[in-house]
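Yeah, one chain of the complex is gone here, protein chain that is, but the others are all in their spots.
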Amino acid sequence: MRCSENKRSFSGKLKPTWCKGCTYFIFQKVLNGLLQRLNYDPLSTVFVSGIGCSSRISLYTSAFGMHTIHGRAIPVATGIRLSRSDVSVLVIAGDGDLFSIGAGHFVHAARKNIDITVFCLNNMTYAMTKNQSSPTSGFDHAGSFTPAGNQTLPLNTVEFAICCKSSFVARSTTFTPDHLEKTIIRALKHRGFSFVDIVAPCRTFNPEYFPSEKQISIVDVNETMQFDMKDYSSALQCASRCIFPSRESPAVLPVGTFFEA
Amino acid sequence: MRCSENKRSFSGKLKPTWCKGCTYFIFQKVLNGLLQRLNYDPLSTVFVSGIGCSSRISLYTSAFGMHTIHGRAIPVATGIRLSRSDVSVLVIAGDGDLFSIGAGHFVHAARKNIDITVFCLNNMTYAMTKNQSSPTSGFDHAGSFTPAGNQTLPLNTVEFAICCKSSFVARSTTFTPDHLEKTIIRALKHRGFSFVDIVAPCRTFNPEYFPSEKQISIVDVNETMQFDMKDYSSALQCASRCIFPSRESPAVLPVGTFFEA
Amino acid sequence: MVLLTLPYTLKITGCAGEGVICAGEMLLEALSRLGFHGAAYREFPSSIEGGYCAVTIQISDKLSYLPVNNIDCLFVRYIAAVEKEIGHCRRGAVLIYDDSSQCSEDELLALLKKLKRSDIQLIAISLIESGNDPGSKKFYSSEILGVVGRFLSIPLSNLEYTVRNRFQYKNLSTLQRNCDMVSRGYQIQQGSHYSKLPLQDKKPFEYEILDGNEAVARAAVSVGCGFFSSYPITPSTGIGNFLARVLPARGAVSCQAEDEIAAIGAAIGASFAGVKSMTATSGPGLSLMQEFLGYASMVELPLVVVDVQRPGPSTGSPAQFAQEDLFAAVFGSHGETSRIVLAPDSIGNCFNLTIDAFNCSEYFQCPVIILSDSVLGLTKGIIPVPERQDVRIINRSVVSGECKETYGESTAGVSECKDIRGELNGEEFKRYSLETAVAPIPVPGYSSVSCRITGLEHDEYGNPTDSAEMRTLQQKRRMNKLNLIETMFPSLVEWDYCTDEIDFGLIAWGITVAAAGSVVERLRSDGFRIAALYPRLLFPVCLNAIKRLQSMTDHIIVVESNGHGQYARLLKMYADVKPHSILSQTGSPILSDTLYDSCVRIVKGCFENEML
Partner (left out) sequence: MVLLTLPYTLKITGCAGEGVICAGEMLLEALSRLGFHGAAYREFPSSIEGGYCAVTIQISDKLSYLPVNNIDCLFVRYIAAVEKEIGHCRRGAVLIYDDSSQCSEDELLALLKKLKRSDIQLIAISLIESGNDPGSKKFYSSEILGVVGRFLSIPLSNLEYTVRNRFQYKNLSTLQRNCDMVSRGYQIQQGSHYSKLPLQDKKPFEYEILDGNEAVARAAVSVGCGFFSSYPITPSTGIGNFLARVLPARGAVSCQAEDEIAAIGAAIGASFAGVKSMTATSGPGLSLMQEFLGYASMVELPLVVVDVQRPGPSTGSPAQFAQEDLFAAVFGSHGETSRIVLAPDSIGNCFNLTIDAFNCSEYFQCPVIILSDSVLGLTKGIIPVPERQDVRIINRSVVSGECKETYGESTAGVSECKDIRGELNGEEFKRYSLETAVAPIPVPGYSSVSCRITGLEHDEYGNPTDSAEMRTLQQKRRMNKLNLIETMFPSLVEWDYCTDEIDFGLIAWGITVAAAGSVVERLRSDGFRIAALYPRLLFPVCLNAIKRLQSMTDHIIVVESNGHGQYARLLKMYADVKPHSILSQTGSPILSDTLYDSCVRIVKGCFENEML
């Protein structure tokens, strides 16, 4: 929902308890700035999250916020959306929250094309519980429950989201705030279930990504790959090749808009 | 697990409470016959199911059976498999059970490539609770909770299973017991997470499929389509085109093995 | 022609899929049109097809439905049904049997002789098949309706009207066949056994035929429920079936969720959005909802959860009856949550109690669990349904906004709007102010302040806190806010007084109240002085009422249908009562006779002890 009056700030009064330098600050700044610029009304906007470091973001906004329970942000957001078509509903949660315990809900909200925007703050770990492998952790990731290395390939969230029939699917990263901003704008404008995977590594438990913005090469698929993002099958195929972190090319992070129905 | 001695029957002593002419009888007959012919040992085989008409099958076998709770057959089967590599674990459940309440578990067992065989008795409805739309119900399906017609496209289970990284994915139907048998054999032989979607319409709540074996044209994709079932991306693309029931060609039921890693 | 006395009980039996339940429900409709009260209690197997199936129609001139075993007239098609039911037939009962099916007169006579029931009056009739159901089974409903209707001397026109009503949405040939069959059934000769029901003067049009599930759903609509989400599960599915048809037409939403966790989650989301919301389930679903129930208590959002109980544990016996989920409803979530648990005690009360549930939930800002059961839920009754304007409706207190149109009055039911901008003076809004039991709720898109809510322990502003003192204060407020419920909602406790000095007190809840009521009458006519207490408010325990009963007697009997004596134990825990428990676990509601005998046994025991 847009404000009638002056642009209003989305910064909340509560100070985040995130670690110094947590990449979530970057996302928060970009998102809040954008919502204000786009004239969203905090009094008609709801941030819905689950539980995790990432999910605390719903407590740090001046908008309405629901810090719910672990894995269940999407059903709650669905209820808000279905009962009130006049408020904006953003889901912001972690990779563990959305894709481990919450995977089933994701499938169905996407399938039903519920008109919400879902942001996954994907740090490829369960940060809040101190580093267990999440569904997006890399192969061989040593989480505390998998000390010998996680033996599962990471879930490719963009491919998965397309396959679940999300109507907008993109990936961006806190390493490139400009691209992130561009992507979020597109996602917000889209009507229907939109999903943005935001690679935002954890400074405390994924230190290998820092200070290595340069080591990782961020590739924008919309510039480098030939595919039709309006075409389901073309998009799916493109997304399925763009896994991160991939075993073959761990240093390449493919970002971009993969699908827009 | 194979028997050392004579082939043993898998027919249980309990009489099924299924409706007369229920397609599940066909599946049961094919499966039981096959297990016996392939020398499986009922004393080393576990049928695991959830709750639903379909899921009662685990009570009708002479093998070990776990009739568990709704939607949770896969986690239970995972526990059996991980703790005992020497018994055969078959999951047999309904479309509602596996893909509505159980969708999240499906995603993770497939992703982890747990070595179980999952059969979905897909009647495109919740039969046991008397006809609500399931994730595989056709668009416009009038379930009792969606009397004006379900407004969601059906989940394409084979595409979904491939995308979740199942290592064997096929579809067959009780309309063609021979093809069903062939497919089950392949699935049983496969090591890793294997999934077979078995289109088995409900006589009571989907009467439009009866007596219409002739009206539906069953197409074997392995004969009619050009694709490499060993290649993930080719398989995924093929599967994504083979939805059932599809809005465009409701009378075409595409069956076959879509993927085998 | 025999003039029958009320209540009169007629039972139609058959196999699942033959249409006996449909026949019974049509009979109820026809009776309603004649001004009778009554109910149609269904029995069915847990499988979809086959198995024993029956419907008991109780015809009455009073409102309440009473589980009975005194059958006045039994309709059978299979001899096995006679064996099963004969014990419940009163002396001189009428047995109408279909001699075209598996029942021959000789066999029947032999059986009755063996069972020493020569008192039974036999009526032979011959059904023909009336139409095919989708599974190509015999479908006898209209024909049976004709037979039974003729037996009771109900005008054929009424029966035909009923059949037309029932099959109005079927195709024409089905409709026609059913009309033919009802008159065919009507014309079958039944010898000289016709009877007649006493004339009624009830105004039939203030009443509707609803089962308890439909009554709950109907009430939700009346009270302004704007969002319903659920996942199908026997025996609660009827609530969803009803609301899926009715809500969308009113601009409200009915949503089939992917599971029970999503169902309650969506309802909580809608409630946060300012909309009255409800979900419905049965035992297994209640277990799955425990985490979110705790969340709703913690964030203090209104929410109504209906649990249509069936016997457990686990999948249990889905087609049978029990009152076993009280403990789970009260104590099921981890930690200590503030919630309200209510139980309707008649089909009609399913309506009123649901209104109360919404009102309590809106008023106290917490989840309310309605403990219905499979018998209340699935038994059709002729019940009074008040007009919306006669329904007392309480809406949550919300923070008002910038004078936009009041948001969705009819669905969200937002009232008592407080514009708190003036009061705030730039300070933050205290959603969880310690100075009041409950503060108004900000609503997105409507209120002048926003709020953030969390399942973490929080301070008055709703911000997470680690302070143990704040936690204690908030926990206390969340618990204590419910203290007023008994005074605020007097209709949640029902009394059947006697004198102030009584021999003993009887407590019953849920459908068990029906049997209790009739037993109380009987015991009083035996000369006992009894007061009966029928709490609909199960938790928090209605201490005022209990204390009052305690002041009248030391002998308190609690009757309920479970193995632990759950309500009796709640009373021990919270009210220092040491009740005598009468427990029943037969899969059906306790029968008056059984309850009567148990009461007498206990009372005699007490008196004997006191003599010593």
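For reference, chains read A, B and C in written order, and residue numbers begin at 1 within each chain.
Quick note on the criterion: a contact is a pair of C-beta atoms (placed from the backbone, for glycine too) under 8 Å apart; a residue touches a chain by one contact, two chains touch by 3 or more.
From a predicted model like this one, the values you see are computed outputs, not experimental measurements.
Participant: What are the shown chains in contact with the chain that isn't displayed?
Facilitator: Taken over the complete structure, the missing chain's partners among displayed chains are A, B, C.
Participant: Of the residues listed, B:H108, B:H141, B:K165 or B:H179, which one is in contact with the missing chain?
Facilitator: B:H108
Participant: Pick out which of B:K20, B:R84 or B:K189 touches the chain that's been left out of the picture.
Facilitator: Missing-chain contact among the listed residues: B:R84.
Participant: Taking the entire complex into account, which one of A:G12, A:G143 or A:P201 touches the absent chain?
Facilitator: Here the residue in touch with the unshown chain is A:G143.
Participant: Counting contacts across the full complex, list the positions on subunit C that touch the omitted chain.
Facilitator: These residues touch the chain not displayed: 45-46, 283-284, 286-288, 290-291, 294-295, 297-299, 307, 311-320, 322, 324-325, 327-328, 330-337, 454-457, 464, 466, 468, 471-472, 475-476, 479, 562-564, 569, 572-574, 576, 578, 585-588.
Participant: For review purposes, identify every residue of subunit B that touches the missing chain, sorted by number.
Facilitator: With respect to the unshown chain, the touching residues of subunit B are 1, 12-14, 42-48, 51, 58-59, 61-69, 72, 74-84, 86-87, 104-105, 107-108.
Participant: Over the whole complex, note the residues of subunit A touching the chain we left out.
Facilitator: Residues touching the hidden chain, for subunit A, are 17-21, 51, 53, 69-71, 100-101, 103, 126-130, 132-133, 135, 143-148, 203-205, 207.
The rule is short, and it goes like this: only the chains that are shown with their structure count from here on.
Participant: Looking at chain pairs B-C and A-C, which one is connected by more C-beta pairs in contact?
Facilitator: Between the chain pairs B-C and A-C, A-C carries more contacts.
Participant: Could you please state the distance in Å, as a whole number, between where the Cα atoms of subunit B are centred and where those of subunit C are centred?
Facilitator: 37
Participant: Find every residue in subunit C that makes contact with two or more other chains and list them.
Facilitator: Each of 258-259 in subunit C touches at least two other chains.
Participant: Show the residues in subunit B shared as contacts by 2 or more other chains, in ascending order.
Facilitator: 100-101, 103, 135
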